[in-house]
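This view holds just a subset of the chains, kept in their places.
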């Protein structure tokens, strides 16, 4: 880490800062220039708060040379992490389709969709039992009952379940869930992340609405620092000024994350675009840039879905997407 | 709400949509134009999901004519809400200073700062016991012990306490807290909001990092829909592409919120800018545009603060800010 001190700063203030930095177990290399004094911080800077230092009155700016995350860092773990869920692998060249409705609505609905996506080729069933909604007046999910219906669908189809947790008090209910999803709004719910770190469950960690890739990796680090290394990262669109799509799908996140970390990366084009018509194109694009999987909303009757129907494709459309994505994956081998 | 249907849409699909809308207890007015069919939705549209409709394949676009929030809406409650905390009023012309350190660090620290800000004129003491931090390796707060130290400081100075809750499982510990703060990262933690709605505690609700003002009001609505109407909104900077400041303080939020809602609005220039040197100017600006209060980080030794020291001003600087802000408030009367 490099700290540039403003010209004209009192020597006493610089000394004060240097002493404090040394107390963090860092070695300090100082060089005095004509307009700035530069401090080089050597040692483990992952616990140093760059915002704190850059905000000090006497500091011009600060630059981090090494990343603040360790367990998630490819530099220290060069090989791809491969996560095995009930025999289905993801990462390290293994690609998975995760499909299903936004919300579990009934036993018939979830079973019907589960059978359809299985038949089309998907291994994983997704479905929301707890649904975070912007409005308190909107449908909030079937909750515990929804989880039971997902388990039944798994019992019948064999497809492992991916579903979202909204609060850590619900964790005991998730015992039979195969992959626990942390939604975009909870990406920085640090208490939740730490609690999930104490389980051994695979975690599907979605990027927050306005979070950087580094912050996503820091949230993965929260989970990993408690001992759980089974993390699947998910790009699901970020908020920008463009209003035509619900969010802006940042596909360059896929090759960037593959460079920075060994964890697998999946893409959710349904939530990113908010429009079913855009999903097939963006699913193909996600596969083309190297994603380790795709997560798609599929509904047997999108117009009447209780939640997010507009971004859902039908099982027939999913079967088409499945075929195209497989062909794209072969094209980039 | 106005829905524009694409040209060439099957009549059966339009009928399907109309029937579904009617099932939501809405009256539908339809008019057929040369290029579009327009549906006017009349009735209580607050529970209609605009994203769902706008994502449908047959829909061009959707426009909401009335706001999706009711309890927080000034249209239905024209008078300013005034919140009384231990005899100190906020809103409706009553202005308050909320000051204190980012983190409670020790008994001496919090008492010393509490006395200093009281002496300078602040009525409210803020201080973090639970600190949300991007990195798992950073100081996370004194937690329960921090809450006790805040209570002691209140006992000695009489200043009501404002402190952040990070998880709803901690709620029992907050019994003696006067104002419970919901941080930016938790603005859409809907389970937490609903639980807080069941208390009668004043809630200081911070705007999320990338949330619109309408989303902030929908989160207030979550709390209010459970019966708690004591909400103070807080603008604390939003994320933009500009990197010189930590966030971009959106001061126009103050007059906009005053137009849309009857709830009081305070401004936090410390977290918004991330730099102590910018705090006095932005505090004055917040007062000038009509804020009902200012929330400031004050620390007796900013350089050595365990957390966010860089954006903290000293008690002496706070005393200056206090005087300037009071003069600005008189100037705009």
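Letters A and B name the chains as they come in the text, with residue numbers starting at 1 for each one.
Please note the rule applied: a residue touches a chain if its C-beta (ideal position, glycine included) is under 8 Å from a C-beta of that chain, and two chains touch if they have at least 3 such contacts.
Please read all numbers here as calculations on a predicted model, not as lab measurements.
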Exercise. Which total copy number does the whole complex reach if 2 copies are given here?
Worked result: 4
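The rule we apply is simple: only the chains that are shown with their structure count from here on.
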For this session: Determine how many degrees of rotation, between 0 and 180 and to the nearest 5, align the Cα atoms of chain A with the equivalent atoms in chain B.
Result: 180
Seminar exercise, completed: The distance between the C-alpha centres of chain A and chain B, rounded to whole Å, is 25
Exercise. Tell me, which parts of chain A touch chain B in their complex?
Worked result: 13, 16-17, 20, 46-47, 49, 51-57, 59, 68, 132-138, 140, 166-169, 185-186, 188-192, 194, 208-210, 215, 218, 221-222, 225, 239, 246, 274-277, 302-305, 307-311
